[in-house]
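First up is the structure itself, then whatever we jot down about it.
Complex shown without one protein chain; remaining protein chains in place.
Our next item is chain A:
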Amino acid sequence: MSYTIDGETGAWELVIGLEVHAQVVSKAKLFSGAATEFGAEPNSQVSFIDAGFPGMLPVINRECVAQAVRTGLGLNAKVNLWSRFDRKNYFYADLPQGYQISQFAHPIIGTGEIEIELQDGSTKTIGITRLHLEQDAGKSMHDQHPTKSFIDLNRSGVALMEIVSEPDMRSPEEAGAYLTKLRQILRYLGTCDGNMEEGSMRADVNVSVRKAGEEYRTRCEVKNVNSIRFVMQAVEAEARRQIEVWESGGTVEQETRLFDTGRGVTRSMRSKEDAHDYRYFPDPDLPPLVIEQSWVEQLKAALPELPDARRARYVRDFGVTPYDAHVLTLEKETAAYYEAVANGRDAKQAANWVMGDLFAAINRTKTSISEPPVSAADLGALLDLMADNTLSGKLAKEVFEVMVETGRAPGVIVEERGLKQVTDTGAIEAVIDGVLAANADKVAEFRSGKDKLFGFFVGQTMKAMQGKGNPALVNEVLKKKLS
């Protein structure tokens, strides 16, 4: 059942396309050697090029181009061996050159596609229209002084990839899933860190609504939305607004809007009439960007395994469910952790531990998979202690908690606390003999057919052994003694 919003005149379908600005992971800016580190002192990472000084010229950063190509390959997209930079002209205080260098007419990456996963387990293919490289502008700060605006040019000239989707999404969930998947791919590739809070990934959301079977109606663009949750909220808020406009007999005007996260509504930023005439033209300071197919092939050969391939491999080689594979591959770091635990061990058991106990411990301790409370090596060692019957499942959970608390290796904890499971049949027999002797009445009841009492004997035995009895052996010996 496809997603619709019910208005007074019936059901409305949503049409959503996303333009994502992703900051390229690179040491230097797109056209200058200045650094790009986040959080530096204002105006401490600015070259004369970034500040638009007279006579300064841009020189393309090869690594930024490589990152764009890698991303294109990760989006199954066409890599254009010939592309070109244009100037987008407008005046603003944080745009020192008076133009942004961008690829308007000839982007480096053409059409591609990605597959998104939805809650109900289904998948959907979303088309990528293009990816192009461009410079970021600086940052204007209007809240630092009562009558002045401050400008920080650290971001001026930083390389961005603008990734434009086809209008293929039909619900807030799909928009969210698309952004999640895109971010996942970028992080796997290492081409963008995907940190929406720090602004290294921002989305412009294009939304329109229509009745089933109609052509597209007018769309509005909601600018600069900076979290996946807000994107989903903005889609819905904007769709509802448009439905109201249409249903009250109005017409949706093409315009740029902003999402007010506090009130959960979009508001107008500028109408089409106020739209800038950017006077795009080819940047005469930069020759066309020509790359070799052989270089693209080299980059392709060196690409890391991407989420879809990794998920398929987990299902195939590790025997985990598609859902578990999805969860384990969402973050590159999780997948790496999981593989370190699973390799050479019971992979399904490893999955349960990572997704269960480890995730719970991360939540509880407010840590992350990159700095986990228990290292992959230690969790692996814990699984090994279960495999060789040193620990029962129950004991292992206890040991795991101590590991979270103390950060110590499981072997050390087992030794120190004498948690080692008892696998000596003689010792178990001795304890069981005592339990049976002390509960002669229950033994009689059992023998007269009250089978349920078996669990009672197991419990009593384990209690007497402080939980250290090997459950399988306890069962086995009990059965023998009671038969």
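Note that in this section a residue touches a chain if its C-beta (ideal position, glycine included) is under 8 Å from a C-beta of that chain, and two chains touch if they have at least 3 such contacts; residues count from 1.
Here is the rule we go by: contacts and distances are computed from a predicted model.
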Identify the UniProt protein name of the omitted chain, choosing among "Aldehyde oxidase", "Glutamyl-tRNA(Gln) amidotransferase subunit A", "Glutamate/aspartate transport system permease protein" or "Quinol:cytochrome c oxidoreductase pentaheme cytochrome subunit".
"Glutamyl-tRNA(Gln) amidotransferase subunit A"
Can you tell me which of A:Asp285, A:Glu371 or A:Glu415 touches the chain that was removed from the display?
A:Asp285
Per the whole complex, from A:Gly17, A:Gly74 or A:Pro96 the residue touching the absent chain is A:Pro96
Where the missing chain touches chain A, by residue
48, 51-60, 87, 89, 91-93, 96-99, 149, 151, 277, 279-281, 284-287
